[in-house]
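Left out: one protein chain. Kept in place: all the others.
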Amino acid sequence: MEYVIEMLNIRKQFGDFVANDNITLQLAKGEIHALLGENGAGKSTLMNVLFGLYQPEAGTIKVRGEEVKISDPNKANDLGIGMVHQHFMLVENFTVTENIILGNEPTKLGTINIKEAAKKVQKLSEQYGLNVDAYAKIEDISVGMQQRVEILKTLYRGADILIFDEPTASLTPQEITELIQIMKRLISEGKSIILITHKLKEIMEVSDRVTIIRKGQGIGTVTTAETNPDQLAEMMVGRQVVFKTEKTAAHPKEAILEITGLNVKDNRGVDRVKDLSLTVRAGEIVGIAGIDGNGQSELIEAITGLRKVSSGKIILKGQELTGLKPRKITESGVGHIPQDRHKHGLVLDFPIGHNIALQTYYQAPISKGGIIDYKKIDKLAEKIIKEYDVRTPSAMTEARALSGGNQQKAIIGREIDRDPDLLIAALPTRGLDVGAIEFIHRRLIEQRDKGKAVLLISFELDEVMNVSDTIAVIHDGHIIDTVSPKSTTEQQLGLLMAGHEVKKTTIDKVGGE
Amino acid sequence: MKKRKIGLALTALLASGTLLAACGSNDSKEESKGGDNKDAFSVAMVTDTGGIDDRSFNQSTWEGIQAYGKEAGLKKGDGGYDYLQSASDSDFTTNINNLVRRNFDLVFAVGFKLEDSVKEVAAQQKDAKIAIIDSVVPDLDNVASIMFKANEASYLAGVAAALESKTGKIGFLGGMESNIIGGFEAGFVAGAKAADPKVKVDVQYAGSFGDAAKGQTIAKRMYDSGADIVFHAAGGTGQGLFTEAIAQKKSGNDVWAIGVDRDQYDEGKVDDKTNIVMTSVLKRVDVAAQDMIKRSAAGDFPGGETVTYGLKDDGVGLADSHGAISEKTQKEIDKAQKDIVDGKIEVPEQPKK
Partner (left out) sequence: MSQRMVNILVPVVSVVLGLIVGAIVMLVSGFSPVAGYSALWNGIFGDSYNIGETIRTITPYVFSGLAVAFAFRTGMFNIGVEGQLMMGWLAAAYVGQAFEMPTGLHAVVAILAAAVAGGLWAFIPGLLKAKLQVHEVIVTIMMNYIALHTANAAISAISDGGEKTEKIHESASLASEWLASMTQFSRLHWGFVVAILAVIIMWILLEKTTLGYELKSVGFNKNASEYAGMNVSRNIILAMVISGMFAGVGGAMEALGTFGNMMKMTASTGIGFDGIAVALLGANQPFGVLLGAILFGSLKNGGLNMPNEAGIPTEIVSIVIALIIFFVASGYLIRLGLERMSKKNKDTQKIKEGK
């Protein structure tokens, strides 16, 4: 096989910690090579070594058969290596062309020749079927289109080896399909691609071979056609992974949360939740399925007291919550895993331990007479870090430095530890890898089995189908139907989410069970 | 307070004095060795926050001290003459203390803002001799206070304005109301009324020493209402008066302005031939400083006293009118000046309430 890139026995060490240990990755010409690993397994480190951001302690890098030393990103560029970053590095109010030539402007007598550059951009765009308007402003184009600008940027600079870092993280399903087509087109035009991801589905669909790393160790390279998702997951996590979370049948008891005739407006005064009624009982998980923007956020904010209710009633264990302050609601037995953990769930600049105390810092035993006992916070933090398997160097590590999965585990630990009667989990597994997703699903089911009520909000059909005991489909601010996951197909659910009433005969109503 | 400006002409005058001193530099070089003379009377000053080159009180005092230093053949530095600048109000005490501790025979504190610091240091350093300008510190034997009878010179300006006015109406533009500016107002009004009892004096205060725009608005109102000569005692606010007077002159109105503190002739230039500054009321801080040094050197330090410099001592006066004041009026001014010096006229110190 002809290799364009060979990273042989790479070792990268930070202090006494080994981030990459003896990892070998060989990229053949014209292939899509997936680099698979959990969050924090060392994928980024390896790619940063390739891109010249880190220097390896041991091992060799060969580009097109020649041994090279990549001292900085410019060197990588010269070697034809281009990186499509997960977080786009684009100037919002610049045009596509301006962004592409940024830092590499073709100048003539000190003036930039934009027109010529735009022509070149347009030509590249057509050649690879990217369909990008060279004169569009970044702020006016979709996320998927912005990603194509990033791809164009590398092509413009003459890259024929492209590294895609978690490219599908922020894309819609439609955009993902398009991206996969683009990647295949790139290959047909003679490029080679390294795809960094932890999504097994994509790997199976697009890649030729997969290199798996775990905890900084190279586990091996397999040909995609000869493997399956289960095997890949096992290699990645190091044990068998259960995709479909096992659970026993639910035994719903008394109603914990009762919402009747709820109306909520958004910040601009538009009705977002319209005459919504919903019941969540003890010992069941109610999943709210729906497309983003159908009133889910407003519904949660109304329950937790963060948003004013225009009309309707929210009752928890027979006690009315409507109009109470968030803290009162929390104290009366509601736990909340917010949908945006960075914005709403954590104070990223606080140590993770302080974040774990974010709901209880003011109560005894942590706080007495206005004085905080940080030792008690540490104790609580250590307990939750242990119980919920939060992987962090210490309780004093800034929350920012933790991986998404560990941040989420800390939040879940914080909320569940208060033993709430109702646990609201909004998109609890967004952006997490399979290991973390499995862990979180098990925790939600555990709560249910303890006789608590769980309200799950998710945009992922898999998740709703897997975890919920009852699915309430939300569309345009009200519950369009309530169905049982056992007797409903994804297609039927999809139709409901899109607002199509489905004939009752096709779906067994929960009530009829 | 920017109420203490000295004239450019004054600077020129002093410069010529310096030149004169320099002319005799043949022997002054030899004399400069006398600067090391331990018996020489050494002098230093502390500025207020305006700085040493403020074209006002600080600069004027320093010029007076320099003139003395040259004359006595002293050098800048210990045992000769020196100054320290104050960047903030909290520096006053430290600076005065530093100079006293360097054994200067006389230390000037320039401006009323230094009053508290002077009291403080004087109480602690009994051997120090401190002279404060524009403020009265009584009851301390080692502090002399220097005040100016600005009302006397203002009286002369009032005489000039009343006699030169063609409309029978003149104006007074004050900065902020205070005792010091009150002296200017009182003198000006008294002089005008004495020269022409029928003259109308429009008195207005701007409420600021730094608001040239407001000064111009008030000046415009005065000129438009028929006043043709306006005297300002308003620091930077007075710049607006000059701006307006120049504009009026250009549009054909025959108006005049009277400057303050220093000769403001240069500010009133319309073109090569025309100027709207009739004269300026001068405060000769340099003269006062030199006088104070000489008295003190001669062993006559007026500790505990307030020394007031007026027309008699050349401490205040009117600047050259460059022909703007007629000979006839000038005679009246000279007569009034003589009468004041002789004590025949007593100029009020504060306006009647």
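A few remarks follow.
We call the chains A and B, going by the order they appear; numbering starts again at 1 in every chain.
Quick note on the criterion: contacts are C-beta pairs under 8 Å (C-beta built on N, C-alpha and C of every residue); 3 or more make two chains touch, one makes a residue touch a chain.
The model shown is predicted, which means the values in this text are computed figures rather than measured ones.
In the whole complex the chain that is left out makes contact with A, B.
From the options A:Gly158, A:Gly261, A:Pro393 or A:Gly499, the residue with contact to the chain not on display is A:Pro393. Checked against the full complex, the candidates A:Pro73, A:Gly129, A:Pro229 or A:Pro326 give a single residue touching the omitted chain, namely A:Pro326. Across A:Leu402, A:Ile457 or A:Leu493, the residue that sits in touch with the chain not pictured is A:Leu402.
Among A:Gly82, A:Gly312 or A:Pro338, only A:Pro338 touches the chain left out of the display. The residue from A:Ala255, A:Ile291 or A:Leu358 that touches the chain not shown here is A:Leu358. Residues of chain B in touch with the missing chain: 1, 49, 51, 76-77, 82, 84-85, 87-91, 93-95, 97-99, 101-102, 112-113, 116, 120-121, 124-125, 177-178, 210. Contacts to the hidden chain, counted on chain A, fall at residues 14-15, 17, 19, 38-42, 45, 215-216, 304, 306, 325-327, 330, 336, 338, 343-350, 354, 358-359, 361-362, 367, 370-372, 374, 391-393, 397-398, 401-403, 406.
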